[in-house]
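With one protein chain removed, the remaining protein chains of the complex are shown where they sit.
We call the chains A, B and C, going by the order they appear; numbering starts again at 1 in every chain.
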Amino acid sequence: MATMTMIEAIRSALREEMARDERVVALGQDIGQLGGVFRATDGLLKEFGADRVFDMPLAEGVIAGSALGLAVSGLVPVAEIQFLGFTHQAFHQIAPQIARYRYRSQGRYNAQVTIRTPFGGGVRTPELHSDAIEAQFVQAPGLKVVMPSNPYDAKGMLLEAIRDPDPVLFCEPLRGYRLVKGEVPEGDYTVPFGQSRVTREGSDVTLVAWSAAVQLAERAAERLAEEGIEAKVLDLRTLVPLDVEGLVSAVESTGRCVVVHEAPLTAGFGAEVVATLQEEAFYSLEAPVARVAAPDTPYPIASIEDYYVPSVERVVDAVRRTVSAK
Amino acid sequence: MATMTMIEAIRSALREEMARDERVVALGQDIGQLGGVFRATDGLLKEFGADRVFDMPLAEGVIAGSALGLAVSGLVPVAEIQFLGFTHQAFHQIAPQIARYRYRSQGRYNAQVTIRTPFGGGVRTPELHSDAIEAQFVQAPGLKVVMPSNPYDAKGMLLEAIRDPDPVLFCEPLRGYRLVKGEVPEGDYTVPFGQSRVTREGSDVTLVAWSAAVQLAERAAERLAEEGIEAKVLDLRTLVPLDVEGLVSAVESTGRCVVVHEAPLTAGFGAEVVATLQEEAFYSLEAPVARVAAPDTPYPIASIEDYYVPSVERVVDAVRRTVSAK
Amino acid sequence: MTAQPTADDPKTEAELDLESKQEDVERSFAGPGERLEILSPDGTVRPGTEAPMSTEQVRDALRWMMLSRTVDVRAISLQRQGRMGTFSAVRGQEASVVGSSFALDPARDWIVPQYRELPGVVRHGFPLDGYLLYWMGNPAGGRVPDGVKVLPLQIALAAQLPHAVGLGWGLKLQGSESVVATYFGDGASSEGDSHEAMNLAGVMRAPVVFFLQNNGWAISTPRTKQTAAANFASRAEGYGFPGVIVDGNDLFAVYAAMREAVERARTGGGPTLIESQTYRMGAHNTADDPTRYMEPVELSGWDERDPIRRVTAWLRSQDAWDDDAEREMQAGIDRQVDEAIESAEAFAPPNPEQIYTHVYADPPERLRAQQRAALDSH
Partner (left out) sequence: MTAQPTADDPKTEAELDLESKQEDVERSFAGPGERLEILSPDGTVRPGTEAPMSTEQVRDALRWMMLSRTVDVRAISLQRQGRMGTFSAVRGQEASVVGSSFALDPARDWIVPQYRELPGVVRHGFPLDGYLLYWMGNPAGGRVPDGVKVLPLQIALAAQLPHAVGLGWGLKLQGSESVVATYFGDGASSEGDSHEAMNLAGVMRAPVVFFLQNNGWAISTPRTKQTAAANFASRAEGYGFPGVIVDGNDLFAVYAAMREAVERARTGGGPTLIESQTYRMGAHNTADDPTRYMEPVELSGWDERDPIRRVTAWLRSQDAWDDDAEREMQAGIDRQVDEAIESAEAFAPPNPEQIYTHVYADPPERLRAQQRAALDSH
């Protein structure tokens, strides 16, 4: 096992899978010669050549839409959209086209398409680069929405995504690209979708998070431990499919829950987490499930983003209120 | 007061406001000579002329995006997108552009833009015409999302929308266009946003709905009354702004709640309703809030749509379970 | 506002509008002198040109054109009887659709349709009963049979174009000699997808023929409100590949232009944009009322340009057609259409369970639970 950053884990998944399966092709803006604006695809052009790694025109809609066509032709495309905020430009191809192609064709065609895209705040990017709009893709049945939080999952889930016969939106936490490190096996392994993971045990409250918010929850849990509150941290890992069972049992075991996400509060995926818990674990809940999220405003400009993205303090506060409720 | 259908009420709001305020212009596909595919704009071209009513090229993105420019120029555009399912094509102009223009410009410019668009099932339209994707616009801070269920509200809320200095997505229930009739005042009146309305009193359970689902909830309530269950029906009317107070007090008064919507269950706006109730009315809830929604699949083809869109039976079933819980 | 109609004479605007609309319709046929035309309205071949198809091929093409017209009539009547959903007729565009499809090889080439190409996709292998089933609202109609190289009909206009480019590009990467023909309308051409797709096709030299059916209308919107360009074919230059205009009511011109484009694509020459200038001889679909926006002359005046009439006139001039032949062919077509309708109507009725199938290869547990719950309650 080697220690890798998120970006290294992603790059190694791409490299290995392209070597293993010659149907895999990579496409996106600046992914060739430059190796991607974050170097996720660094070296791929050199290793696999210009017939498998494509610098695309600046048009997200056709990056997504042509990936569907490539899949129908028999290839296995892995597309990069430079930032999740620019999937807005491809929304009409992702939600009503790629996600529905199996359904529309009643199983004749499937869209084995992976769309990789970074998102999330805290790194002082210009407008629209940090938008956490993952929940908007959850209402696109047919699509899977995958949210790795660490290098191990990033590699294993990216391999799973590329091999999944159905389309996957694979969201990468920008902030974690170089900051989050972890052990990553060299060879082939996959992390199945729909299986959440407890990253820290605790009996007083369950913190539910995904992507970069997992580290936030863990930091909050450390802080809480100092004051004697033991928080369990649950990494959802995938929003679609949602691990209802894992979620429910993690929360039932503590009776209290705080959901943490980077997207604005209203209609963020946290709402679904709460609604699901409320339906499935109603009688185990000892206090209202709290949500710690960004406010209902656009992502602000760099100098004030730290007041926007949920902080350890806000999580700690919410947990304190939740454990003391009733 | 005259009795009007939904479509007549909408048309009368457009006509009256265009007569009252010469800055108001209408634009959209087939809205001129044809009067719109549902005749919402019938007669406007003749009455107000080709300098205020515009048949647009077939491009939803620029219908929305140019409406923002028209607003900046000093006009008050009312754009029609032929079906909500085709706002997918305009998503990149609505969510990250129109909705954020006031914020981006720190108040220098505002997008006084109304986007009218029909949606909803039960009328045997081709694919994509019935999609209920309203929740996807709730995560677009800066935008208001308005969901009239009846002619009175349709007119009053459309007038409110056109005069609102901020952008409004105004979703019209396709199924109700000609079916739903009601009393509508002739002259000028507005229905303020963020005020839900109890359309039927009841003490056993509260049904929360918006748009065409309100009539569904009402029919279910009638059926339930026959078996002695008294259901209150709450019409949310607007998703943004959300009337948290009205919602909470309507549900607190019954202690039980069922949310009904046409969109797929997972991450539909029903999730937000449940999450909000759970946060604000936790100690009043005597049973889990149930959600009656479409399944997590794309909108199906015409002949099976009646099994997809929530039915009176499904609402009645859910209420029975909810009132007998505990 | 400038140039606003005076309140007391609002009609002027409407009148002006109608006049300009009539001009529009004419204008959309005024090619820049470079429109490919072979078969004249009177059925003669224009001087200096020649028929690009054999008499046998022409008879075969005529059969597809007549079949298409027959299906239109029957489908509209089925719709009126409540036996069919919304239906978009091909009437007027038969030469455009059939002529272009005849240049394709169903064994290796692909069609990526919009929704108004019935005889083309059926000739390519999509069964007629399945096609009708789709418009009857049966989910089974959505399934293109295995081996048939046609993608699903597209309702979101122009969204098929990026798919066609990806498909063609992918086939080329895999060393195939297949060509992808994708269809779209004058209306669809205004969508951003149309631009992004053609531009990418140019960059990748994808073997794609963009077949733009300019039928003068997008529902009620005339061509001149769709674009200020003199024609659509000129867009191709901006993508680095050839654009050609053909008389879309001329079977020979359409076929010849398509054959050349397909050949170019097949031999590595990249994409072509073909603007087929044709005319929608009727309503947009069964829900549309064209009298609201078309003049009676527009609705009837196109009969002389009827693409079918031209072909029969030519066949007659070749002594390869007469009333008997016509009766016989029509009778055969009627039987075929009857059978297809019967077969579609006899098809297994739709099943609510089909809502849940083909969403995912391996559905999330939550979706399985929804399916179980629904089946319990039905």
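Following the convention adopted for this analysis, a residue touches a chain if its C-beta (ideal position, glycine included) is under 8 Å from a C-beta of that chain, and two chains touch if they have at least 3 such contacts.
Because the structure is predicted, anything quoted here is derived from the model rather than measured.
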- Sort by label and list the shown chains the missing chain touches. A, B, C
- Message: Using the document's definition of touch, tell me which of B:31, B:70, B:157 or B:191 contacts the absent chain.
- Response: B:70
- Sort through B:28, B:96 or B:310 and give me the one touching the missing partner chain. B:96
- Since one chain isn't shown, list which residues of chain A touch it in the complete complex. 22, 29-30, 32-35, 37, 45-47, 49-52, 55-61, 85-86, 88-89, 124-129, 265-266, 295-298, 300-304, 307-308, 313-314, 317
- Item | Hidden partner interface residues of chain C, rising order | 1-2, 172-175, 190-196, 199, 202-203, 205, 225-230, 232, 234-235, 237-241, 270
- Query: Can you list where chain B touches the absent chain?
  - Reply: 25, 51, 54, 56-57, 59, 61-62, 64-75, 77, 92-93, 96-97, 101-110, 141-142, 144, 164-166, 194, 240-242, 244-245
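Convention: only the chains that are shown with their structure count from here on.
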- Could you tell me the distance, in whole angstrom, between the mean C-alpha positions of chain A and chain C? 41
- Query: So how far apart, in whole Å, are chain A and chain B when each is placed at the average of its C-alpha atoms?
  - Reply: 30
- Message: Quick check on chain C: which residues sit in contact with 2+ other chains?
- Response: 139, 142, 156, 192-193, 359, 364, 366-367
- Note on the structure: For chain A, residue numbers touching 2 or more other chains are 92, 96, 103-104, 141-142, 240, 242
